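Supplied in structure tokens, the structure appears directly below.
Note that one protein chain is taken out, while the other chains of the complex remain in position.
After this line comes chain A, so read on.
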Amino acid sequence: MIEETSTVVNDIDSDKNDNKTSYMRPNILLTGLRRSGKTSIQRVIFTKMQPSQTQFLKSTPHLTINQFSCGSFINFQVQELPGQLHVFPSLQFPNSDGTHNGSSSLYDDDNTTHLVSGGYDMERLLKRCNAVVYIIDAQDDYSQSVSSLNMIIQSGKRVNPRLRYEVFIHKVDQLSEEAKIETQRDIHNQVREHFADVNGGTDSWPLTSFGSNPNTQSLLINFHLTSIFDHSIFEAFSKVIQKLIPQFNHLEDLLNYLISASNMEQAFLFDIQTKISIATDSSPTDMQMYELCCDMIDLLINMSEIYGRSNDNVVQTTEDDGIINDEQSYDNPDDEDDENEGHIVNGIHESTNSYSNYSFSTTPMVTSFASMTETITEPTSNVFDSMSSSVIKLTGGRALYLKEINRHLALICVLREEALTKQAIIEYNVNQLKKSILELFHLTPQTSSSSVAS
């Protein structure tokens, strides 16, 4: 398993000079012109800010680095780079071959040195990251934004040819369906034209998987239509995260196996706090089902907040302890450096709606270099526990089945009601799946979870 992890990840991370531990924390460089919606997106996904509240956000003047963890074993880092065209000194003076950064820690010099010099070394950032998420404000004139994207891609091709670009055509909530498609096609074309020559033709466009052609210079780019006012932003971000999870293919296989063995239609693995789906089976998922699954998580948590919060809650399973221990071994050693540098580490917490103060044990850690002053609210109780589960039946014979995998992850299956009558089989299969997932992430509890009721 360990080998698996490191080979796949080395694959993603082309920078061999990188600190070995960097793969534990995939880097996502989130950028786009100012007011394109970068901060809003992070707030809505990771801190449950109400979309309407984002209008009060101030613009982000500095490179901001946020650490997030998802599902207890996926740690990743989002770097928000305020996008002004003139901040790429290295584009004007192409000099960098990447040798000047033999430093020990990823996180210190990126920010200290380059902030002081008044600009950001784009190439350095691109070299360090595993994916670029580029936000384009679709309500605005986006030509400048697209040329800025092209510059980034240009620069990325040089320093990190295998880098993946995820373009969020954002704020599409105000656009008609037609306008959405038209905008996407237009942006797509503008990027393609720019790189057509370099790419040696358009036939390899778009390339969506790493495996398909590892040695060509082809561009890995995807376009997503997003808005913070519906679930599209969660879905798009899920796709980005899924590609950064080394174990994704295994998870997908496991879910495929589960649905065929248990006669299900679909299966999703969700991080319950962010509602990022970290894996799905390989059948095509429709957006509406994804949304309903997100709402089912809300329903479960809200109802549990009301009735499932006894104070004498002693059901702290040994399983959880196992996970906590393992989590520590997964911790990035760089965390220490972070603290030594005196960064402000704080968790932002806002409740999703008036009555559920989402209480989970993973707080997004926000490490910022500017004077961000967010308040810390440590989550206290945890109503999502080892016995959490839910069954919802819909008319037309469909049903949804939710089951806890660990305290951050939930499995949601879509199935026919008939299949649900064999609940013992389903529960057995789900427990097997649960074991495999925990093993896959080396989270196997010391006291085995094999004694599950079926």
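We take it that a contact is a pair of C-beta atoms (placed from the backbone, for glycine too) under 8 Å apart; a residue touches a chain by one contact, two chains touch by 3 or more; residues count from 1.
Rule of thumb we're sticking to: contacts and distances are computed from a predicted model.
The chain absent from the displayed complex carries the UniProt protein name "Ras-related GTP-binding protein A", chosen from "NEDD8-activating enzyme E1 catalytic subunit", "Ras-related GTP-binding protein A", "Cytoplasmic tRNA 2-thiolation protein 1" or "2-oxoisovalerate dehydrogenase subunit alpha". Of the candidate positions A:Q79, A:S232, A:S304 or A:N406, contact with the unshown chain belongs to A:S304.
Shown as candidates are A:L57, A:M289 or A:I425; the residue that touches the absent chain is A:M289.
Across the entire complex, the residue among A:A179, A:A196 or A:M387 in touch with the chain not shown is A:M387. Within the complete assembly, residues 288-289, 291-292, 295-296, 298-300, 302-304, 306-310, 313, 315, 353-355, 383-396, 398 of chain A touch the chain that is not shown.
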